[in-house]
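Sharing a structure here in structure tokens format.
The complex appears here minus one protein chain, its other protein chains still in place.
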Amino acid sequence: MSLLIVNGLSTEIRGRGESNLVVRDISFRVERGETLALVGESGSGKSMTALSIARLLPPAAQVSAGEIKLSGRDLMQISEREMRDVRGSKIAMIFQEPMNSLNPVLTIGDQIAECVRRHQSVTRSAARQQSIELLAAVGLPVPQRNIDEYPHQLSGGMRQRVMIAIALAAQPDLLIADEPTTALDVTIQAQVLDLLKDLQSQFNMGLLFITHDLAVVKQTVDRIAVMHQGELVEHGTNEAFFASPKHAYSRALLAAIPTAQKRLQRDLEQDAKRVSAVAQPEAEDAAGPILSVRNLQVHFPIRGGVFRRAVDYVRAVDDVSFDLHAGKTLALVGESGCGKTTVGKAILQLLKSNQGSVQFQQRDLQTLGNEDLRKIRQDLQIVFQDPYSSLNPRMLVGDILEEGMTALAVLKTTQDRKRKIKLLLDQVGLPADSVLRYPHEFSGGQRQRISIARALAVEPKLIVCDEPTSALDVSVQAQVLNLLIDLQEELGMSYLFITHDMAVVSYLADEVAVMHQGQIVEQGPTEQILLQPQHHYTQKLLAAVPSL
Amino acid sequence: MSIQPTFLITDLLFFALTISLIAFVFVVRKRPHLSRPWSQVLKSTTGSVSLMILLFYYAIALVDSVHFHPRVAQATESQYQYSSEVHSLLDVLMTPMRSRMEKTFSAPLATHSFAKEMMQNEAGQLQRDYPRLNYGGAHLAQPEDQKAADIISISLQASAQALFYWALIWLFMLWLYSQRNNQGLATLLANVLKAKTTYPLRAIAITSAVLMLLTVVSMQLGQHYHLFGTDKVGQDVFYQAVKSVRTGILIGVLTTLITLPLAILLGALAGFFRGWVDDVIQYIYTTLNSIPHVLLIAAAVLLLQVYMSGHADDFDSLTERADLRLLFLCLILGITSWTGLCRLLRAETFKLREMEYIQAAEAFGVSKFKILMRHVMPNFMHIVIISVVLDFSGLVLAEAVLSYINIGVDPSMNSWGNMINQARLEMARDPIVWWSLSAAFVFMFTLVLFANLFADVVRDALDPRVVRGEQ
Partner (left out) sequence: MSAYIIRRMLYAIPILIGINLITFVLFFVVNSPDDMALMQLGSKHTTELQIEDWKRERGYHLPLLYNAEQSGLAAVTETIFYQKSAKLFVFDFGSSDSGRDIGYDISQRMWPSLALAIPTLLVGLLVTITLALTIAFFRGTYIDYWAVIICVALISISSLFYIIGGQFLIGKLLKIVPISGFDTGLHALKFMILPVLIGIVGGIGSNTRWYRTIFLEEINKDYVRTARSKGLSEQMVLFKHVLRNALIPILTGVVVVLPLLFMGSLLTENFFGIPGLGSYTIDAINRQDFAIVRAMVFLGSVLYIIGLVLTDISYTLVDPRIRLS
């Protein structure tokens, strides 16, 4: 008998007078000791499926059809009281955000022991002892001390380990992990994934692994089920899926993941195009680098004491130097908190740097007066990460695109600007009537296109792309990346591409600089860094990246 | 001219505010992202019913703000003389009620005074009895027998009138609507009755019927009776309660004229520039906030009294003096109440400051002033609106409390607080004089209740946090 059988499950969300099926008639099984991945992009209904199984749906949502059998028992038929006995002891869950998922005012020990005592009749001290053992099992450094700490005192990876300890507290038969590593850095992700695999075989649990990341899936799971718009479009073993995905959506999903091979393919196509084009503007390379950063340092004061004087500094950027040549892409890679975004902002003079120089077109930006800086801003633009906070929701798209041109007096007449906006929308692949619409009417990918058009409006020579695709689904990410590459081909701009994603780096960067704790530990041509990393951090980073 | 129009300062401000409100409505209607939450407000039954009742009160206040000096009878041929008294359009509409003074207390709809008096009976003997009122039920020969029937017949006639006109107006409006939308009048009517329209037309129709009934019946009864009785000096309590509407509404809306500029400007500056600007602004509002508001208001009003008693000659009339005091009260209420909104806006600006679209604007070299005007302020306006609507009811309640402890509006001004203040001394009477209190209670409670309900709906519609919670 299968551990978990989901049969014809449908879940709906009811709004004002209308209901919306977010899970449509899906069926799958999970066996003991086996891992099934539920893969899909945002809004595909994968999380709703998980919550339906544990009967933890938000009030507006409810299961409208289907049966869910755990060890032969239909969970849809039992009372809420019986279901509570199932939760924790038979089905345990891990969620995406370990910070929000833990109660901030209870100690870690309280939160684990609570689950232990809920499902086993043990004394308080025995439960505490068991909690310490669990913490040791999930690899917390000092379980005896960690047990009395609060969630905010631990790092993100440690918190997720605590979540796993809570989930294991009553030795469940089925573990549902809902994007357990999405909020974590790639090196931490690798550790947590290893831990999950170990524990699964140790406890012989069934694992339902919910994720958007096909690369993670390939290394971790036995079988894969792909969800798209609430439906299960494909279902098969790991090997079979990656060898020959059957459904068109699965193929599209795989094709959208950027890799070095795809880049080569793309380069060939571009070369072919270039050959067919008669005249081809040669990059003005001889003039030297367009951007040259030397010994850049940005420190943030830590204030303390009675008078809030700076007692220490966070060295967010500590002695960073690199060159970027015209028409090229330099990728600045690193994990969260390494200072890569700060570098971008310091180059744009959105942040004051403490030391070092930023030479842009042979002029040191830090010594420029306000007026000169304004002139230079025309050549130096930025595209941000979050498609939702990067566009003012109260402004028409037309006004957003026009703002830069007006502020920098690029085009003097309204007519010229209108014409330019039309051209821009065409370049980024948006309909011309977008000018009279508001940002909220567009999807995430389209918003990112608007952001790109906004930067392009003043015809910059260099664009700082600060994680422009990391908030997007993988299929949309591919489109935006290709758009960026096409625009570079067409307009000859340089990109400083800030990212944490090695796959993206391999897809579009000419050169790579790897950042770690405010410093660049290694830089060089993309191929060299990816294939022959010298620095041990780069090696560790590359080893942690799950690949297809 | 039989009248000489006059504008009190509060009238002018009130009109200006009304015009800007109307302008605001037009601006919002044109912009889909602004009008969406408001149409959500109007689609909710609570929202549109509350708004109707608030508008009804607002209209009373507006009519009561059209002031003039009436012409005095003894005018020479070439030159008219105008009374120094100031009347309003509302006084004209409620004509008999304003001037029909009894001697003292009388119960609602009474025909006899509340207090016994020495008087001569038919036999010419002196005896203590309840005298007939000068106006209340004066048209009845045998009040004991006729009163009930008379009241019922007046009410029924008035109701019939009201409902007739109400039906006429609604049919006409629905007909217009059906013409415009190419919909049969019958289907539209059926939809309205089944409450299947986009906007809650059925609820709006019922509310308007109730308002119309109440207005017409009370006005008709008021012609012959004192609907809510009379107070100690014999003035009609219903008239007082209606006149108090203007005071309540004005306190609620004029105060925002002070709070909004202060809160928006200082909040945005503190949050945007941080550093010492933030320190100074925080210092100002913490200091102001730490003084107990009631005491600050008390001190300010006492000082105003000192000033006014020292400069009694500067004021043309009692009305003008009372009006200035009302304005001053709005001013001081505004000064004590901007801090809360300012703190909210400061925090919101802090958050907005980190938004990437503001950094994008900085990367274009857009000036700080333009960033504030274009990127910061429009994005916290929903907080401003929510807070204005939420604060309104609190201000109406505050007026009552302040007037009760004699630091509110001028004692000569009609206000619910003054009504309560005067009436509470009569609580000890036996039988109790309850009508002044009840009238003030009913009028004030209705206004504040629907203002609060409206505020709830507006907050739900405008606050994006709530929207997120629903998803």
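In this document, chain identifiers A and B correspond to the written order of the chains, with residue numbering beginning at 1 in each.
In this section, a contact is a pair of C-beta atoms (placed from the backbone, for glycine too) under 8 Å apart; a residue touches a chain by one contact, two chains touch by 3 or more.
The structure displayed is predicted, hence computed values, not measured ones.
Interface note for the absent chain: among A:Leu21, A:Leu56, A:Ala136 or A:Ala215, the touching residue is A:Leu56.
Contact with the omitted chain, checked across A:Met48, A:Leu102 or A:Met158, is made by A:Leu102. Only one of B:Leu12, B:Leu214, B:Val306 or B:Met373 touches the chain withheld from this view, namely B:Val306.
Within the whole complex, the absent chain has one touching residue among B:Tyr82, B:Phe315 or B:Phe441, and that is B:Phe441.
Not every partner is drawn; the one left out touches subunit A at residues 54, 56, 59, 84-89, 91-93, 95, 97, 100-106, 114-115, 118-119, 150, 152-153, 163, 166, 169-170, 304-308. For subunit B, the residues touching the chain absent from view are 283, 286-287, 289-292, 294-296, 298-300, 302-303, 305-307, 309-310, 312, 393, 397, 400-401, 404-407, 417, 420, 424, 427, 432, 437, 441, 444-445, 448-449, 451-453, 456, 469.
Keep this in mind: only the chains that are shown with their structure count from here on.
Rounded to whole angstrom, the centroid-to-centroid distance between subunit A and subunit B, based on C-alpha atoms, equals 53 Å.
Within the complex formed with subunit A, the subunit B residues making contact are 32-33, 355-357, 359-367, 370, 374-375, 378-379, 470.
By the touch criterion given at the top, residues 15, 60, 345, 348, 350, 373-374, 377, 380-382, 384-386, 389-395, 400, 403-404, 407-408, 438, 440, 451, 454-455, 458 of subunit A touch subunit B in their complex.
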